[in-house]
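Sharing a structure below in structure tokens format, with a few things to ask.
A selection of the complex's chains, in situ.
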């Protein structure tokens, strides 16, 4: 069965002591389920996976898989530098009962397409769960080639791709290149919050929107509209979400892009009453009061406050 | 006391089952100590730290710190994406009895100089051991600015830098910018195998050469010659080592740079009889017989076989 629909990459609320706030996390999951999402993706970039210790990652996995209790699939990110370290996370994800795995190409090391192929094949073989490739050049500094994705799809090593490259031309090559109806299905999911209607129009199967933490209902509306062929409604909803997405720019040049983006999502979740504390993990720079105020105004303009 | 001299980043020999080969690792440490090195650096890039699981990292630490037993300082790499994950490795390194810590800037996340500052300050404060910044843009995709290094040196957060950026102009700015004789010393160590004589000439304190695994004696000769002012001898030795360093190019374009470099170091250590098995961790591509033969010829030409 192919993965489709809205699959938000769940944020990880923290306590003021920088520990996982399980109560807030459960509320966030309920908020997402109430929004009608089709699956959840924990331990992705939006979860601050790069900042969570292995123990914290396990708390997230156990909390979410336990609370969801099979209502929707829960994908688990297994983000680390190379195959052996990724396999450790695979073990935890399988033990926690995840429904699927999401892995990037190797990073930190100087890699090669042949090595990326071995990497995904090994994870697929050892994991025993559907494996999704995570294409995130801004973090991994490699763009997954369409040919490699299609080859790994054809042999059944990959069940899909989460494309956060922002390169919708390459996305389309993958969509048109896969052979539908032959063997395993291959899900193409866009991670780009602002071109979801057009990605679905091209044939993508779903979306993994960080902004979906803040407005799951909006993305579900967008997806359902597209599904029933009401593209005008999908576009109108997408354009509202494009304007809302400006929250990630509020932090501006005084901090890194991760601080600005994740800080904005958490500020919005806090302002909406979903989580107790908007803190992001170290060494990220927090939004200040003025910036939080501007997030609030954008929320209000989008009808969310 | 400032760190000086030759501090090789110790390779991690593996068994055919991809586990740490502790017996070979001990032999490698003895080979390095016999070569006269001044300290050891475990869990750096040359150790395949990016490929080692946390458990394997602990085996390396315990094996080396235990075997060295205080004869020379042992620095420990604490390589991970962000502060909280790095702090986990710090804990292990401190527990194992490491003499100092080596950390990069955050990677995978989109970071900012202010965040890098917080990152190093936090690690220094929590670690309680001398902290060395590891400047490795090819892996981390950030170049540590000279100003930031000097500021962190002045406040005592950093005890030194291992500069593997290949940018010797920037290295010189740091060397000339540090204020000698005021407060904590700040060690400038080059990680560039092929410009050691010139880095020492500029005032660097030492070298962390991956190639020093293969020929520790050569780098020690180079350093001692420079120390006693015999720069002609230092250059002659350096030029021999530049020719030997061609082993890292034998793997060529059919594999990633990490596979080619680390594979060559291990092939050479195997050919020299120091380690039992030249295997590198997954998903690296191994050198084939022809490539190993060419490594052997370069070893022979350098007088090492």
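The first chain written gets the first letter, and so on, giving A and B; residue counts start at 1 in each chain.
Methods note: contacts are C-beta pairs under 8 Å (C-beta built on N, C-alpha and C of every residue); 3 or more make two chains touch, one makes a residue touch a chain.
Only a predicted model underlies this, so the values are computations on that prediction, with no experimental measurement involved.
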item: Subunit count for the whole complex, all chains sharing one sequence, 2 displayed; value: 4
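Keep this in mind: only the chains that are shown with their structure count from here on.
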item: Between chain A and chain B, centroid-to-centroid distance (C-alpha), Å; value: 35
item: Contact set on chain A toward chain B in their complex; value: 18, 50-54, 56, 79, 81-85, 87-88, 106-112, 114-116, 118-119, 122, 138-141, 254-259, 281-285
